[in-house]
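Okay, structure first, notes after.
Left out: one protein chain. Kept in place: all the others.
Think of it as A and B in the order they're written, each chain with its own count starting at 1.
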Amino acid sequence: MGRPALTLPHGRHVALDKDGYLARLSDWDIEVAAALAHQEGMTLTPAHWDVINLVRQFYQEFGLSPATRALVKYTGQHLGAEKGKSLYLMTLFGGKPALTISRLAGLPRPANCF
Amino acid sequence: MKTLTFLARSGPYGSSKAKALLDMVLSAAVFEQKIQYIFLDDGVYQLLSDQDSAQLGAKNVSAALPALDLYGVDRIYLDTESLQARGLQSRQLLIPAQPCNSDEIRSLIADSDMVFSL
Partner (left out) sequence: MSTLHIVSKSPFRTDALQRCLSLVAPGDSIILIEDGVLAVNLSILGERISGTDVSCFALAGDLIARSLTTAGTEIQQADAASFVALVCEHRNSISYG
């Protein structure tokens, strides 16, 4: 019974949990984020990275993976009001931005996000 | 919109109750209900600034409190009698909470559609 894992260039393997989130937060790096994005059919641009880095900052600050509402508000505070909109985040990350962004950022699945 | 009241009555690290109630509050916030978060009894210890749980190998429960505003949880209350009984002062608190006496807390509870206590 194989555990879910992400395979990276040079034969590196990173363990995932049952929801596809990193099993160990310390495994995260830029290469891991790019591979996770590739799984989602996405290519990361500077605009994506701004949000991914911001959500990692949120986790550092509060010890939480943000739900959508908190993420939208926090994005507005730090990246400007025009980006602090759920439509902006959905354009970048798809229909469930809070779940996708936390996954790409190597954070646990937001506990209170449905 | 329902009024949901959460009574935080436990200290931050003696059990997982403080963290469990906080998770319930954050989950309820997603549904955009009217949420009242009331700290009383040993729950007032959850609000103290400068908590450092690294030696316990536990997550700092208080770190999430400043995020409540981002979740739209802005009705935060504090039982002044509980604070005084423990020799604590409101200037030691990490986030602003509206001080209440027992009468005020009773009426907050009476106005609730649901009350959770941990």
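What we mean here is this: a contact is a pair of C-beta atoms (placed from the backbone, for glycine too) under 8 Å apart; a residue touches a chain by one contact, two chains touch by 3 or more.
Treat the numbers as computed from the prediction; the structure is a model and nothing was measured.
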Displayed chains contacted by the hidden chain, counting the whole assembly: B
Selected residue (touches chain absent from view) among B:M24, B:L48, B:I95 or B:V115: B:L48
On subunit B, residues whose C-beta touches the chain left out of the figure: 11-14, 41-42, 45, 48-53, 55-56, 58, 60, 85-87, 92
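Rule of thumb we're sticking to: only the chains that are shown with their structure count from here on.
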Rounded Å distance, subunit A centre to subunit B centre (Cα mean): 29
Subunit A-facing residues of subunit B, complex: 23, 26-27, 29-30, 32, 59-60, 63-64, 66-67, 70-72
Residues of subunit A that touch subunit B when the two form their complex: 58, 61-64, 66-70, 73-74, 111-114
